[in-house]
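Shown here: the complex without one of its protein chains, the others still in place.
Moving on, here comes subunit A:
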Amino acid sequence: MRSGGRTGTVPPPGPTVGASMVVIDQITKNFGRAGTAALSSCSLDVPVNEILCVIGPSGCGKTTLLRIVDGLIPADEGRVLINGTEVTAPRPDVAMVFQHFGLLPWKTVQDNVAYGLRVQGRAEREIADAVPRYVDLIGLRGFERSYPYQLSGGMQQRVGLARALAVNPMVLLMDEPFGSLDAQTRELMQEELLRVWRSQPKTMLFVTHSIGEAVILGDRVALMTRRPGRVKEIIEVGMSRPRDPETVRRSARYLELREHIWHQLKVEVLEGDGS
C-alpha cells in the first residue's frame, strides 16, 4: 500500500481492531413453497478477531445462518457485510467447516486438506509446507494417504477442520466442528484451535451444542431462539485471553454462565414443545 501521499484518509491495509468484521443485518430466510421459516430478522455483529459462539435448539437455523454468511445461499431479506462489503457469493477469505464434514471421498486425507489451497491456486511450495502442519495439528499423522472411508467419523471431522484452517482465512465459519469427537479429543482440539487463533488471529463464528465449549472458546455467546431463529441474548463471557481451558472449567464464572445459558436454552426448547 502506498504511504499517505494522497489527501484524505488512506484505507487501512487490513481490518481495524475493534471494527466489525461480520455484520449480519436483519436476515430472514424461508425454505420452499411451504415457507418453512428458518430465520426471522436475525442480527449479529462480530468484531474483528472475536470468537463468537452460537448456541441454540436443534433446527433453529444455525446452519442456514452460516450458509448465508458464506454466500452459499441468498437471504430473503436483510444483508451480510464482511469487512465492510456485502456478501453476494462465497469469498476466498472466508472458510467454512461443515457439519456434514463434506470430504471428497476420492481424495486422500492430504489431498482433502490441500483442497482449498489447490482450488485457490496457491503455490505447490506453500501447499507442501502447509499440509503436513495441519495434518499434525489435527493429530492424523500417519493417515495422510488414507481415504475418508478408512477414517472414523471424528477423524473425518478433523480433516474438514484442517481443510478450512489451511487456507488461513480471515473469517472462519464453524458448524459444530467438534460434534463427532469424544470428550478428550474435543478438549485437545479446543486447545489447538485457541493456539491457532493466538498465532493467526481470525474472526470466528462457532456453532456448537456444547454450552461448556461455547464458554471456553467464545468472547461472547449468542443464544438463538427456536425456529424461526433470532438472536435471543448475547452473553459476554468476560474471561481474559490467553485462556487455559482447564482453569476456565474450574472458575466460578464458568459455572455461573453454564447455569444461565442452560436455563435459557431449556426455556426455548420447552416452549417449542408446547406450540
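The criterion applied here is as follows: contacts are C-beta pairs under 8 Å (C-beta built on N, C-alpha and C of every residue); 3 or more make two chains touch, one makes a residue touch a chain; residues count from 1.
As a convention for this text, contacts and distances are computed from a predicted model.
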item: Listed names "Urease accessory protein", "Electron transfer flavoprotein beta subunit", "ABC transporter permease" or "Transketolase", with the criterion being the UniProt name of the chain not displayed; value: "ABC transporter permease"
item: Full-complex contact with the absent chain, from A:Asp70, A:Glu176, A:Glu213 or A:Glu268; value: A:Asp70
item: Among A:Ile51, A:Val109, A:Val167 or A:Leu181, the residue in touch with the chain that has been omitted; value: A:Val167
item: Hidden partner chain, residues of subunit A it touches; value: 67, 70, 72, 90-92, 95-96, 98, 100, 102, 104-107, 115-116, 119-120, 147-150, 167
